[in-house]
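Removed: one protein chain of the complex. Kept in place: all other protein chains.
Let's turn to chain A:
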């Protein structure tokens, strides 16, 4: 084996390495949007699952006597969906989004104010003996 062959082999190996690096770079590029999209989802999913556990334990600690007020409160807070409605109404320029956003804000507001009001009324009635 002479020096020229060795040099040729080295060049070939180097070229192959370059090709591999290029393929790896392309693969990484292709995967990047998926990773970028998956990351916020996984982040939200983590929060979601944790919140499910918190909800589970907190709700079991609610006394059965207050299950109706519990429904009132959960009804009010589930209307936090108003946040999405406000963003749609305030941020978009499109007329469709503005109309849907406005309708959603109105419906959710009925719940927010109605839910907290009726819960307050219920809770005000729970009094101790004497």
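Here are some notes:
We adopt the following convention: a contact is a pair of C-beta atoms (placed from the backbone, for glycine too) under 8 Å apart; a residue touches a chain by one contact, two chains touch by 3 or more; residues count from 1.
By our rule, contacts and distances are computed from a predicted model.
One subunit of the complex is not drawn; among "tRNA uridine 5-carboxymethylaminomethyl modification enzyme MnmG", "NAD(P) transhydrogenase subunit beta", "Alkaline shock response membrane anchor protein AmaP" or "Iron(III) transport system permease protein", its UniProt record names it "NAD(P) transhydrogenase subunit beta". Within the entire complex, the positions of chain A that touch the omitted partner chain are 37-38, 40-41, 44, 47-49, 51-52, 54-56, 58-94, 96-98, 100-130.
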